[in-house]
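Please see the structure below; I have some questions.
One protein chain omitted, others in place.
Read from first to last, the chains carry the letters A and B; within each, the first residue is number 1.
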Amino acid sequence: MKICLEFVCLIILMLSLTMCATVQKNEYDEIDVGFCISCHQERTPGLFQSWTESKHAKKGVNCITCHTDHQAASEQKAMVFPQKCGECHKKEFEEFQKGRHSIGFDRMRIQGEYLGIPQEIRAAFCERCHSVQKRCNICHTSHTFSLKEARDPDSCGSCHLGPDHPHKEMYETSLHGTIYKLTQNPERAPRCITCHMPDGTHNSSFGIARGPVGTKSDVVNLDQIPISKEEENTRREEMLTVCTRCHSRRFAQEQLENADQVKEAGFELQDKGKGAIQEIAQEGLLYPSLAERMPHPTEGRTLVLADPQLYIGTSYLERLFFTMFKFHSIRVWKSGYHFSPAYTHGFGWTEMQLDLIDIKDEADKLRQMIQKEKKQ
Amino acid sequence: MKICLEFVCLIILMLSLTMCATVQKNEYDEIDVGFCISCHQERTPGLFQSWTESKHAKKGVNCITCHTDHQAASEQKAMVFPQKCGECHKKEFEEFQKGRHSIGFDRMRIQGEYLGIPQEIRAAFCERCHSVQKRCNICHTSHTFSLKEARDPDSCGSCHLGPDHPHKEMYETSLHGTIYKLTQNPERAPRCITCHMPDGTHNSSFGIARGPVGTKSDVVNLDQIPISKEEENTRREEMLTVCTRCHSRRFAQEQLENADQVKEAGFELQDKGKGAIQEIAQEGLLYPSLAERMPHPTEGRTLVLADPQLYIGTSYLERLFFTMFKFHSIRVWKSGYHFSPAYTHGFGWTEMQLDLIDIKDEADKLRQMIQKEKKQ
Partner (left out) sequence: MKICLEFVCLIILMLSLTMCATVQKNEYDEIDVGFCISCHQERTPGLFQSWTESKHAKKGVNCITCHTDHQAASEQKAMVFPQKCGECHKKEFEEFQKGRHSIGFDRMRIQGEYLGIPQEIRAAFCERCHSVQKRCNICHTSHTFSLKEARDPDSCGSCHLGPDHPHKEMYETSLHGTIYKLTQNPERAPRCITCHMPDGTHNSSFGIARGPVGTKSDVVNLDQIPISKEEENTRREEMLTVCTRCHSRRFAQEQLENADQVKEAGFELQDKGKGAIQEIAQEGLLYPSLAERMPHPTEGRTLVLADPQLYIGTSYLERLFFTMFKFHSIRVWKSGYHFSPAYTHGFGWTEMQLDLIDIKDEADKLRQMIQKEKKQ
């Protein structure tokens, strides 16, 4: 009887091993995953540990499944592109390609601001976030790829923050963000994905239709072509389907319309600033003048006010406008839709009014200086 | 026996139903609460879900109890005023009326800053927070009205933040705020309500007596009348009763007195800035002059430096003073009492010193320009 039991155990053990081997054969083909793990368990224990905790590990998705070629991976950075992830996550990949995340790197590469700064700053700043086009693990933090992490506002906030796009800060200072922080309950208050990626869609451009997302104030599609008024209305309706899960349609519409007005008010101030500088340029008082400095990498020797304006070596007047449009104007109109009183007003509209005083005062001084020179 | 048991159950069931019916009758009178719920469960599921999790729901307080009239509520925003909440929460309502929260909306409506900006900005900024006078659910986030949420510093911080009143930021950068964040234990470190609403009082002006809360540097009561020195001392003693729960009286007193000194140091700098601008105004060098611009909505054609100064269309000098008093001075003196080194110095006193250099330099330049004009 004892021998019998031992024999059964042996059979089970052998069968298990055979099954394991079979699975490994199917998954890894010729390359032995043990080869990676034996080293990486020692060399990068944190990375290895993260993977063991992932759903990938549980389902047999290992180093080779994604990184494909260990030889290549050991020589240079073993990038895994969205196409690779899309082999298993087809629906997500297709949705991803409909949103602006999927053109993030290409758009950056032709942007004047990117072209105008040295490579080390590009690498430490622009490319870290704009590589979202090429790396699903910008949001799905490797190597756990935890859904809990990817869905949290902090995940979005690792890129969407800072003076030129403080989405994180605006959300966190809104009642939405406050209640989510307090409750950690997405049924109680929305997080970023509730409105921008509802029901798990990977098209993060869902429902947004009050641009500018391009270089002009129009809302553009992925080919940079302005969308129609009808399309704009469709997207507003899309967004309202999210708001009305908690708010009455009347209330939600009122709030979005208030945001539309706030945006117009901000753009009006921005236009006043722009106008004052254009006048000075026409009077030939811009210093250094466009002729005296490096041409803009994409726009040449023209006066670029607003995107893709540079902040290097321009006149003092243009520099005043740069902070007005790049830091303050964006806070006004975007925080309107994110319901952050502090960003709409204190960090935004107030700052724009102060910018306008600065611009007008500088313009006046430039004119006074010239008048005096003429008198002499 | 079996029949007997079934009979008893039937009796109990019937009695229960009768009691329910009686309660519903008493609570909802003629309007059927089912009427609201049947729709709102579908139309605003998030809102409905929040209510079901509330103590209100458990105690039979439903839509009609607070919103009263469904007809009115469906046509426009179904505001519930503190008076309504006070019908059940009498003590809290009476305490609330003793604090400055209870005059927040009225004071805003006559404030120059409010009067000087367009309605869309008022709605998106000022009114969102100042409506605290009219809405208990600014702090008691609807529709769960969870005490845990209302008592958290983040609840207070949804209004008390931003460049012009960074109470949230000052608290979070103090040791008090740091330890509370780490422990989430109000016995270990104070949160806002520990000092400002101790033992649950809804008079949020408890213990504060080192103004200015009004337009002058005096501490004023709800009728805007400066309080006496004795009253000031009483309030300081009130506050010390809170501090000494953890600190020695000697230590707590020292800290508050240091804050008093910091406040004086900040006000001294502010006065220097103010003085420099008043001199320029007397010399007739302010540009645009008071005569050349729109009169102040409440103060007319006078030079308003400090509250209720505007930031629209003023001279460059006044704009420099605006940021000095509105953003930087408030950080110095308020962060003294909130024990935030970074806000006292880096974000505060340092910025005020830089403001003073800016103001004096601009004043010098204006004088130089004029002297040269006279020479010519």
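Assorted remarks:
We take it that a residue touches a chain if its C-beta (ideal position, glycine included) is under 8 Å from a C-beta of that chain, and two chains touch if they have at least 3 such contacts.
Just so we're clear, the structure is a prediction, and the values are computed from it rather than from any experiment.
Contact with the undisplayed chain is limited, among A:87, A:106 or A:149, to A:149. Checked against the hidden chain, the listed residues A:55, A:91, A:128 or A:249 yield one contact partner: A:128. Seen from chain B, the chain kept out of the figure touches residues 173-175, 178-179, 181-183, 187-188, 244-248, 250-251, 258-259, 261-262, 264-265, 336, 339, 341-347, 349-350, 353-354, 357-358, 361, 364, 368, 372, 375-376. For chain A, the residues touching the chain absent from view are 43-47, 49-50, 76-77, 117-118, 120-121, 123-126, 128-129, 141, 144, 146, 148-149, 152, 154-155, 157-159, 161-164, 287, 311-316, 319, 322-323, 369, 372-373, 376.
Here is the rule we use: only the chains that are shown with their structure count from here on.
Chain A and chain B have CA centres that are 32 Å apart.
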